[in-house]
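All remarks here apply to the structure that follows.
Take a look at chain A:
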Amino acid sequence: MDFICNFPFFSILISLFSGTICSVLPGKAAKWVNTFVIVLIGAMSAALLWYLLGTGESFVYMMGHFPAPWGNEIRAGVLEAATALFFCIVMLLSMWGGRKKLMEEVEPSKHNLYYILVNLLLSSLLALIYTNDLFTAYVFVEINTIAACGLIMIRQIGRTLEAAVRYMIMSLVGSGMLLIGICMMYDLTGHLLMSNIQESVTAIIEEGTYVIPLVMAIALMVIGLAIKSALFPFHAWLPDAYGYSTISSAAILSSLVSKGYIFLLIKIIYRVVGFRIFHDTHIINVLFVFGLMAMIFGSLSAIKENDIRRMIAFSSVAQIGYIYVGIGLGTQVGMLASVYHIFAHAAGKALLFIAAIGLTDVSGFSRKFIDLTGAGYRNKIAGIGFTVGSLSMVGVPVFAGFVSKLLFAQAAVNNVGKMLPTLIALGISTILNAIYFMKTVIRIYTPRPDAPYESVAIGKEKLYAVSIVLFIALNIMLGMSSQPVVDAIHAGLEMFG
Partner candidate 1 sequence: MHESMILMLPILVPVMTGLLLLCMPAVKNRKVLIGITAAGLIVTAALVFFVLFQEADSFTFFYLTKSLPVYFKIDGIGRIFVTVVTIVWLSGGAFAFEYMKHETDEKRYFGFYLIVYGILVALDFSGNIITFYLFYEMMTLLSMPLVLHTRSREAVMAGLKYMLYSFCGAYMVLYGVYFLFRFSNTLTFTAGGVLNQELIAGREQFLLFVVFLMILGFGVKAGMFPMHGWLPTAHPVAPAPASAVLSGIIVKSGVLGVIRTVYYLFGADFIRGTWVQTTWIWLTLFTVFMGSMLAYREKLLKKRLAYSTVSQVSYILFGLSMLDQTAMTGSLLHVICHAFIKCTLFLCAGAIIYKTGKTRVDELAGIGKEMPALLWCYTIVSLALIGIPPTGGFVSKWYLATGALRTKLPIVSWFGPLVLLVSALLTAGYLLPVTIQGFFPGKAFDYTHLKKKEPNLTMLLPVIVLTVLAVLVGMFPSVVTDYIVNHISGLF
Partner candidate 2 sequence: MGANLFVNYGEAVAAVLFGIGFGNLLLQKNLIKKIIGLNIMDSAVYLFLAEKGYIIGRTAPIVTGGVQSVEAYINPIPSGLVLTGIVVSVSVSALMLSLTIRLYRRYHTLDLDQISLMIKKEEET
């Protein structure tokens, strides 16, 4: 039990504690604390990943003096460490990307409150990743929800408040269902610890006493998490929430928050219920169907959209559909593809949001498409960022989207029953993506000499440019040298069960 095993515990506690500290610090100091904390946790997760790749198996960390079923426990494997590292990187870059707009949109006195929310959000994400106990997961899901709602309404214009209310209603419905699912699960198995629950679940399935309530409990938990991660029929709140909140929160929300819930869902599938049993409960087909519908209808409503940020929001509904289709395929490769897509989408989506705000700034702050003509020339770095982001979303070879599309297709082909619908849906949704993303890319690169707006030099906002360049590098790294990432995820999934 060498020292490095404490890193998961340290990262959660440090982010929690930094949240508390920021409440007394002024805005500027809070900003430095926040950046320092994210960098530190990123470094720790990288070291942890390096160590775990060395040992090759996950370890359990006892929180407190009492072993698992009595005290709390967190478990760290390769997949958890990799996800933690990736989440830190994306959060750091999103914060940098949205820094300038944050200064303008939020009152100075409330800056430190914003950084508290960001820190606590990071801690809840890390807890969701590492925890091995269902009720702890529920508690941190709550922190996540409230912090995310805080992020949405930090900008305090009419739109964001309404979006925050809608968001709260939908996610409270979701967490209500999740809690009642957890209680039923506790009632049937007597444990709250995931590995113990799995033993008793397999025991229940064998003797077949409480099978119906077990299936019902699993269904409630899965539906609850699906509602919280804005799967297709429950995505009404998403466009307003992502479309109008301040940029860094939109980027964090779209790439990290919904992914946290999906990660918890994967953990439930693997550790609580067990892959085989989940596969036979037909809930997987429900997820598959909803995923397919999300892919198609998400893109369709994105095409209809006339506001660039709402269009990107709808496209993330479609991308979440991709992930659920990956899970719905029910094979190991399918899960691998959806986890890879979590990374690819996180990188691409945050980049798109940050680039979009850069473009709207140079087009007279109007979000209508017509005014965006020629914005690519006025703000060069944002134009390039947006193009790279959309190419990655469409799945063009050099960028991350292509690799995840490749993995999805390979997964689809192995699963005979669901092969054709997936491939056709994949083809159609690629075309739909191409239509609305390329429409925008071409619009921002059609010159409009008489545009009344002045152009922005690259060097002016250094932080903004650095974040976009790093995001592009991340995208290309995920696109070109995707082999190490895929191997890490594969190893992670092996030891995840």
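Everything that follows uses one rule, which is that a contact is a pair of C-beta atoms (placed from the backbone, for glycine too) under 8 Å apart; a residue touches a chain by one contact, two chains touch by 3 or more; residues count from 1.
Here is how the candidates were picked: all candidates are chains of the complex that A comes from, given by their letters.
Every value quoted in this text rests on a predicted model; they were computed, and no experiment measured them.
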Which of the candidates 1 or 2 touches chain A in this complex?
2
Chain A contacts candidate 2 in the complex at 135, 139, 142, 146, 149, 153, 156, 158-159, 161-162, 164-166, 168-169, 172-173, 176, 179-180, 183, 186-187, 192, 212
